[in-house]
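All protein chains but one are shown at their positions in the complex.
Take a look at chain A:
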Amino acid sequence: MHKVKQNSTQQVIKKRSLSQLIQIVEEEIQFPDNNVTVMSSIQKQIKKTENSFVPSSGKDIGQLRKLVLNHEYYTSIDGNIITEKYIKLKRTRRAIKKQKYQQQFMFLQTQANPFSQTQTAYLQPQYFNQLQIQNMYSPALAQNLQGTNYDQQLSAFQQNQIMHLQTLPSLEQANSQIMKQQLGQQLLVPQQSLQIQQQQSMIQIQNHSQNGEYQGMVNNYMKMDRVQLSVKKDVSKLDEESESNFSDDYEESSESDQMVYEKFSYTYSYMQNDRKKDITIEHHDLKKLVPNQYLNDTIVNFFLKFFEVEILSQEMKEKVLIFNTYFMSKLAPNDQIEQLSSSSFEVINGLFEKNYQAVRRWIKEDIFEKQFLVFPLNLPEHWSVIIVCNHKNLFDQDEKSEARQQNSSENPTTIDEDDEQDQDKEIKDENSSNKPKKEYNKPCLVYFDSFGLLDPKYSNMIRLYLNKEYETKKKSTIQKNIVYNERTLPSHQPLIPRQTNYVDCGLYLLEYVENFLNDPQQILSLFNNTEFDEWIHLRWFPRCNIHKKRKFIKELLIDLSKLSKEEAAKNYQQKRANLLELKKDNASQYDEIDMEEFEDHIDEIAEYEEDYPNTQEEKHRQLLDFYMNPNFNKYDVV
């Protein structure tokens, strides 16, 4: 019976046009778990036709392929397949790139030899000007690059280079003004179609001005090549199938899910400061949890609140204050980005004073009673989060040290002994409690961003806010001059799992906060520790937590509309615990994707610098560079 059904679905798929298949997969991503057999037969079809090549179907089949991969990403049980695929893809690409680079280099070496030394000098980066690079992209080359196999393309490129080198006059002649002009006329390619390529070349030249235009040129060539390769893999058979009606059972079953979406409305109520507060999640908010959608403020605020109120332990709840997403948008609005980036303190402070008035009445709690303040940030089209930790300890510590100073002024001879005894006690305490890591209790600000951003203007605004709150609400009781600045409240950025696509940063924000508040010391103890290995092998959470989170939150909301809050929270926690249990033994793989990206980055540097120092210190420096600079975040879209 089952077999018959499967056969029939396969036949149905064969009759489908590409656009219909795309629609099926899209629906399957939005309303998953309805028909495993259909998806697997689509996958089989794609695999079967992997090596055929029809240009006309290129775009559609590429889209289908991407969707199928996307579907796998969001439905695979533990994310292992994706990690493996991703890493395999990366490694193959790197190998191909290396091989090509070597081939290019060898070729240029051999071609250069027959010429005189002055000619060889042309191969030095400084002699490559824009004009010559234009010539590398002559229409002849562009045409030859249409060839489907790599060898053809390479030989086309080489041919072009030979032509190019032959037209070059000697260095001395080229230096004379007249020859330069002649060369210009000879090599100028005025076709409009080349303009884009010229622009690309310009960009490449700018990017690689330090490393030589040659590298830029090779990179540019590779980029074209990659496009070619990706088209090459496309499939033909699926496209030509006749368009047939589809009236299958899975259509209907997904419809019932659609009904849930269209009717959905749930109001989550909780108590805060003895006042009832509500967050309403409507059907259009629920749709933000469908794969490939950006999360919105409603979902972020709901989940953070729900997590704080229903899931966090009572002990932790008292230590934490989670701000809503509007708070930082009022304090550092996106339309003030340029002004806030200004270096003038007066400008920034002026804006702060104005913006502070808008949020002055928002927070009823005493922020200095809390240990952790969570500020979600909404940058243009991006989510990240700042967590202020131990800010209270700034004046608490001051009290202690002042007390000590007072003691010491009374008994100046015994200072050292006192201090030593104190230290001894601390060490003993640690040993007795058997804690593997020393707790980090210094005031600090931790910046979590799935793209590795660390934007000082947001942390500065938060420091100004803390200062202002202290001045207006706390100073009279504490009676001390406290200033939060970069020294007293430094920013830290741990090396956390980063984003591997361009849609999930909201999920990363939620996962960062959830993990951090579950065990703050796992991150905070890093700042005690300067051990390189500890930093890079954080093993914080498996990446499947991210792509399962959409599903979990969606199911949580649907549970909440049917069950009690306690039951829904329990279900959510159970699912998450199961997932973590499944991945527990593979904790070493948690950071694998990030490490792979880093290796890629190191390789690229090694290409430019011949005697690249491979020392541990240098690698460490590069790694930090890599993590701190969003420009290095070149994850491919999974």
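FYI, contacts are C-beta pairs under 8 Å (C-beta built on N, C-alpha and C of every residue); 3 or more make two chains touch, one makes a residue touch a chain; residues count from 1.
Note that in this section contacts and distances are computed from a predicted model.
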Protein name (UniProt record) of the chain left out of view, among "LAME_0F08812g1_1", "Cyclin-dependent kinase 8", "Small ubiquitin-related modifier" or "P-loop containing nucleoside triphosphate hydrolase protein": "Small ubiquitin-related modifier"
Full-complex touch with the removed chain, picking from A:505, A:523, A:568 or A:593, is A:505
For the chain left out of this view, which of A:38, A:64, A:279 or A:320 touches it? A:279
Identify the residue among A:264, A:383, A:440 or A:572 that touches the chain left out of the display. A:383
So one chain is hidden, and I want to know which residue out of A:361, A:487, A:562 or A:584 touches that hidden chain in the complete assembly. A:361
Against the hidden chain, chain A presents residues 267, 277-280, 282, 284, 288, 293-298, 300-301, 324-327, 329-330, 333, 335, 358-359, 361-363, 378-379, 381-383, 451, 453, 499, 501-506, 630
